[in-house]
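Just one protein chain is left out here, and the rest sit where they should.
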Amino acid sequence: MSTATATPAGSTTMAQALNGALRDAMREDPNVLVMGEDVGTLGGVFRITDGLAAEFGADRCLDTPLAEAGILGSAVGMAMYGLRPVVELQFDAFAYPAFEQLLSHVAKMRNRTAGRLPLPITIRIPYGGGIGGVEHHSDSSEAYYAHTPGLHVVTPATVADGYGLLRAAIASDDPVVFLEPKRLYWSKDDVTPGPVEPIGRAVVRRQGTSATLLTYGPSLPVCLEAAEAARAEGWDLAVVDLRSLTPFDDETVCAAVRATGRAVVVHEATGFGGVGAEIAARVMERCFHHLAAPVLRVTGFDIPYPPPMLERHHLPGVDRILDAVARLQWEQ
Amino acid sequence: MSTATATPAGSTTMAQALNGALRDAMREDPNVLVMGEDVGTLGGVFRITDGLAAEFGADRCLDTPLAEAGILGSAVGMAMYGLRPVVELQFDAFAYPAFEQLLSHVAKMRNRTAGRLPLPITIRIPYGGGIGGVEHHSDSSEAYYAHTPGLHVVTPATVADGYGLLRAAIASDDPVVFLEPKRLYWSKDDVTPGPVEPIGRAVVRRQGTSATLLTYGPSLPVCLEAAEAARAEGWDLAVVDLRSLTPFDDETVCAAVRATGRAVVVHEATGFGGVGAEIAARVMERCFHHLAAPVLRVTGFDIPYPPPMLERHHLPGVDRILDAVARLQWEQ
Amino acid sequence: MTLLDQPAGPSASVWPPDAHGPRRDPAPLLPDPEPFRLLGTPAADKLDPELLLDLYRRLVVGRRYNQQATTLTKQGRLAVYPASTGQEACQVAAAAVLREDDWLFPSYRDTLAVVARGVRPVEALTLLRGNAHHGWDPKAHRTAPLSTPLATQAPHAVGLAHAARLRGDDVVALTTVGDGGTSEGDFHEALNFAGVLNAPVVFLVQNNGYAISVPLSKQSAAPTLAHKAVGYGISGRLVDGNDAAAVYTVLAEAVEHARSGRGPVLVEAVTYRLEAHTNADDATRYRTPDEVEAWQERDPLAVLERHLRAHDLIDDAGVAAAAEAAEELAAEMRAEFHAEPELDPMSLFTHVYAEPTPQLREQAALLAAELAAEADAR
Partner (left out) sequence: MTLLDQPAGPSASVWPPDAHGPRRDPAPLLPDPEPFRLLGTPAADKLDPELLLDLYRRLVVGRRYNQQATTLTKQGRLAVYPASTGQEACQVAAAAVLREDDWLFPSYRDTLAVVARGVRPVEALTLLRGNAHHGWDPKAHRTAPLSTPLATQAPHAVGLAHAARLRGDDVVALTTVGDGGTSEGDFHEALNFAGVLNAPVVFLVQNNGYAISVPLSKQSAAPTLAHKAVGYGISGRLVDGNDAAAVYTVLAEAVEHARSGRGPVLVEAVTYRLEAHTNADDATRYRTPDEVEAWQERDPLAVLERHLRAHDLIDDAGVAAAAEAAEELAAEMRAEFHAEPELDPMSLFTHVYAEPTPQLREQAALLAAELAAEADAR
């Protein structure tokens, strides 16, 4: 597959990496089209589509009316005609009006037509909290998507993955829900874009021997920080970045858990019925006799996302992760 | 709380029990109002609201326009004015257009207003498969609701619970997603309606010593059948009916699992990210050292619900449950 | 309570700087509140006899198709069938006005329109037979799958039509919605997108007076459903949906309107379903025999046959010939549906994604093992 051209080497934000991925994909394939609320003239409320309308014209970077089901629904029709729409839904909670289109059409179209109508649609959704947003601006909705067969669900946690995973999502012939951690938009890194790999592989971000943190998206930096802090307690923590929730990389995850015999799953979303439940359950199913303790979860509480001034109490932080590590029955 | 009056003693279907619950609730409280597509003149496509328009008038058993967000959204306004709307959404998949109202308003209103605007809305949704329905008529969508804080999620598996849980749902001052297993509508039982208990307690439907089946709704009869069949294999299976997914009855569930040391979770919905993942994860978290084997899951596959002629291969059946029981590492 | 001692009325035209785009004259958008009709009016004399005869033959086939499908339901060969009996003029015209490269986006009741587009009945009815979700090749037939969630396919039609225009193709998309479906948010969003994009789409609302049991009066307070066009700045037309000549004419004009770049059109065809909602429905719960009978008088087939006979355009032999062609289709249907469909349980896993995920591979292996054990046991 292709390599990055537009993304500058050097210090890049995730926002820029995403923007570069869109630009490169549009340059390479005239069928790629970006659409959504404010994506054109404004370049998106997070500026992820900045400059695309100028370079590719208003038809290929389409400002739509304010109606999420209409946006996703018309993208379905466009994909049926051979385009590859990249849809932006402005915020996590504003994706809910498109839920019906997503579940009953986007996720099912390939299956119900026995492969005759694949829908290569990428659905970009800025998600998660930690940015001081008022209600409806900080939801972590990945569990809804991950539970829906027919969708791929990916989320980058690094600048490089911002580029690579988005290119892979656009290149995929299946619909991909592409969850962008809002609070990592301004994270910076040196990107050395390599070949774009297909979706589906987790990656071990940190080797460790005591226990394994399993995480993704906005919680990766928190886990890496926790792993650093854990050294003071004498724990050497491995950190796995899932990157793709569907498909799920059992191989990498189970290997990483078996290597340490202990694991904690970390995510922002509400714990009950969250993706962490799936991860914990499948790891225990597969690694039961390698485990010295149950897989624990550190997640958001089972409450509506809190107001900005209280969100720090809701979000998994370093201390809460270390507390969970401490509960991994070390004495036994 | 009150007891049933309208439900005849003797042999009753779940459909009749539900109908009786609605009627009794409407008789007792003039603020209770039933609304939805075809609930009035027709009595609902499953006849659950049969006779209510005749007894209580078209205003209290309201045929609405065909628009699920509008139905649930207007119910919100009605509840704000002191009514207790019981909303029928005609089929599982046709509840998706109301998702935004459910997630962003119904589930959150009490919380965001610090208790000043509780929404006592009951949302009845016929769900699940096994009735030979064409696509969009057999979804099991409980995981979406169970993952959403602010909602109660309950599902009856017996005729008596059809009555009791629906009365409890309507009596609740919180929104309740009331999932009615379509294929149990015509199941019959003798109902001896007792006092209506509040939502939140699981019940052990069958005592057993070898392993524990954890299930709910449409899968309960299958599990009971499996438990019968298991006797031939020398297994004495306990069966727990969860009844309420939120709140979750950890106490009953954990006691039942600890008693046997082995458990299988059974439900129709897609396994990945399903409620079964939560159940398996939390049981393992809480009962780790009581377990001889990991908690296994028998669920629908991770595919869109199949066409009628193939659904039997998708649905958890007795054999698949027994196969899972067999994998519970008996030899160790 | 009022500031003014007289009610508010139009004012002198003084208007602030225009940041809001051109305001268009709404007058051309207003549909005639009387439905357009041809048969039985003086204009009918000028109709092209060949086209009328063609429509008639299609209606006869369509009616027979509806009857045969209903029979198949009774024989357990279809899981469910929502008949379009009484609505055949709409069904047949919707297909007839489209070019081969145009697209049809049907709703769940529109299998006849799909058949009229050239799809074999056994493929058009696959969903309702229950062996698979869908039968035909949508791209080969330029016909989207039947959409069960109401009105949700309407935005698809808009997107496809817009994409075709971006590609420089003069393709039109036609989508069908019921009177009930017009209440859904997706219907609104589709019309609005179509208006803004000026997409070449025709929205055909088959107003049969009921959404299952709910009558139109509980569905909408609009003067007519065609009047909904006004709010989107697009053209609205009202037509007698049981007058095949009128539906054909209005739809053909709508398609040309859209194709020529003049924008989308909303057509309301007033019609009636003579059968229950589906075979599972009991229509006597919500409508009277009198009402059905009155509409039987306006049966689109009878209306057109009366016209043809009155104008000596058809005789008994012609009627018999049409019936014969219909019988051929019915016989084909019986033969095709008599055979048990081939079922491959393993197909459950083949088209969830382009490539099955590792998870699906595991699950497929589980099912394969079960099937092998089942086979062994036999």
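Order of writing sets the chain letters: A, B and C. Residues in each chain are counted from 1.
Basically, a contact is a pair of C-beta atoms (placed from the backbone, for glycine too) under 8 Å apart; a residue touches a chain by one contact, two chains touch by 3 or more.
No experiment lies behind these values; they were computed from the predicted model shown.
Considering A:D63, A:D189 or A:E225, the position touching the chain not shown turns out to be A:D63 (whole complex).
The hidden chain makes contact, of the residues B:G200, B:P221 or B:G261, with B:G200. For the chain left out of this panel, the touching residue among B:L42, B:C61 or B:V76 is B:V76. Considering the full assembly, A:L42 is the residue among A:L42, A:A292 or A:A326 that touches the omitted chain.
Although one chain is not drawn, the whole complex shows that of C:V60, C:A79, C:V201 or C:A246 it is C:A246 that touches it.
On the side of chain B, the interface with the absent chain consists of residues 33, 59, 64-65, 67, 69-70, 72-83, 85, 97, 100-101, 104-105, 108-118, 149-150, 152, 172-174, 200, 246-251, using the contact rule stated above. Summarising the interface, chain A meets the missing chain with residues 37-38, 40-43, 45, 63-67, 69-70, 93-94, 96-97, 132-137, 272, 301-304, 306-310, 313-314, 319-320, 323. Touching residues on chain C toward the chain that is not drawn are 1-17, 19-26, 29-30, 32-38, 40-43, 46-48, 51-52, 97, 183-189, 192, 195-196, 198, 207, 209-210, 215-224, 227-234, 237, 239-240, 242, 245-246, 248-250, 252-253, 256, 263, 270, 272, 287, 291, 294-295, 297-298.
In this text, only the chains that are shown with their structure count from here on.
Chain centre most remote from that of chain C: A (centre = mean of CA atoms). Separating the CA-averaged centres of chain B and chain C is a span of 35 Å. Separating the centre of chain A from that of chain C, both taken as means of CA atoms, is a distance of 39 Å.
Shared interface positions of chain C, defined as residues touching 2 or more other chains, are 132-133, 149, 185-186, 347, 352, 357, 359. Residue positions 69, 97, 100, 104, 108, 111-112, 149-150, 246, 248 of chain A are each in touch with at least two other chains.
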